[in-house]
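One protein chain is absent from this view; the other protein chains keep their places.
Up next, chain A:
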Amino acid sequence: MDAVVLARLQFAFTIGFHILWPTLTIGLASFVALLSGLWWRTGRPVYRDLMRFWLKIFALTFGVGVVTGVVMSYEIGTNWAGFSRSVSNVLGPLFMYEALTAFFLEAGFIGILLFGEGRVGKAMHFVAACLVAGGTLLSTTWILAANSWMQTPAGAVADAAGIYHAVDWWDVVINPSFPYRLAHMVCASFITSAFVVASVSAFHLRRSRNIEASRTAFSLAMWMVLVLTPTQIVLGDLHGRNTLAHQPTKLAAMEGLWDTTRGAPMTLLAWPDMSAERNRFAIEVPHVASLYLTHSWNGEVQGLKAVPPADRPDVPVVFFAFRIMVGIGLVLLATAITGAILRARGRLYDTRWFLRVVMATAPLGYVAVLAGWTTTEAGRQPWVVYGALRTADAVAPVAAGAVASTLLVFIAAYAVLLVAFLWFARRIVIAGPAGGETPMPSALRPGPDRGAPTLAGAAPALPARPAPAPGE
């Protein structure tokens, strides 16, 4: 394989794996902040138990997210030297601001959030939780501003050597697709996290354990998805119309539309054949694509043939990824509405088949996020900066063998990481939000010298162990 394909594979794999963790921590950080605030204001132990429980999952997730994120900040240089040479004047400060405003904020208060309970007051704990949650959102903002600029570059001009220079920072950051992409991604993270919370709570409800805490969390999560899944569909529609305006070729690939058409049909399923420039086995609904894209029965939608074949993305990848995302969105919407109907009839917590359905939704948000990300990134090809810088011109002068071998090592390492994470998360989930004194994600708490019982140097066998798990 050539260096471009390998570099793309490596970047896609490492960022695709990385994105799984922020997706959960963005939502969970806000959820934990909510629980910390509720515990501070109401003093109800159920909020404390839930907060501690979700903090353990959050801590495990956050750790993997941080270390896989460090990889990303260096891969832009190691694998994409041409890209960083061309756009560093524009995107460099955005990445820098992400580290400066977001990562430090998270890192500065994560210690207090995880280990500070009992050392700082409830109010300070709540503040720390809010700052960590704010950090995750700020991070999302900067990174999506940078990504959106690559999709819809604005506020900068290229010189003869292909080096971009910023002329208006406001235009660079608030570029045309940024608000839609940001809203769509944050909403996706909250929905994914809410379904994870709902799924874990449904698991406990089915086993009739931790009833009060699980009902509270399940109720909160189901309200959340009832509000957010329809919102996400509206946001997706706005985002799609923005793509139509600014990245028509990507949109044509999403729709599988080859000829520029008035009254374009919605293609439910098909096999887009790139060499024949048409769809095989297409199932179409006339006029509907024009209706939802242009909000008019006979609106014109640009087709793939408007650009030469060399400027088109891999159509089947974009086409199917988009359908997976939308399909999952509809399943999640149906789940949320069913939950609302059951709630209205007073049967939300003990309809066993529904609890089972909700349990099954936990991975769906992730699949949708990965599919959505594939749609937007693969849809941008063959450009790394849409219409301006080709991916082939962006790679680094690195030997293909070096990229291939590190890619294999990354695949092996991330597989180990994922298995270990799922194993430990499963154990925390099964233990559940027990009441009483199991406060921290780790059983060991660093503490100041305030007469706390000293175990250092006491007995060789350390009592401060996590409870033995069922698996051992």
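Going forward, contacts are C-beta pairs under 8 Å (C-beta built on N, C-alpha and C of every residue); 3 or more make two chains touch, one makes a residue touch a chain; residues count from 1.
In the analysis below, contacts and distances are computed from a predicted model.
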item	value
Choices "Iron complex transport system permease protein", "Multi-ubiquitin domain-containing protein", "Ferredoxin-like protein" or "Ubiquinol oxidase subunit II" - which one is the UniProt name of the chain not shown	"Ubiquinol oxidase subunit II"
Option touching the unshown chain, where A:Phe11, A:Phe31, A:Phe103 or A:Phe218 are the choices	A:Phe103
Those residues of chain A which, in the complete complex, touch the missing chain	59-60, 63-64, 66-71, 73-74, 76-78, 81-82, 84-85, 88-93, 95-101, 103-112, 114-116, 119-120, 165-167, 169, 396-399, 401-403, 406, 409-410, 413, 417, 420-421, 424, 427-428, 437-450, 452-460, 462-466, 468-469, 472
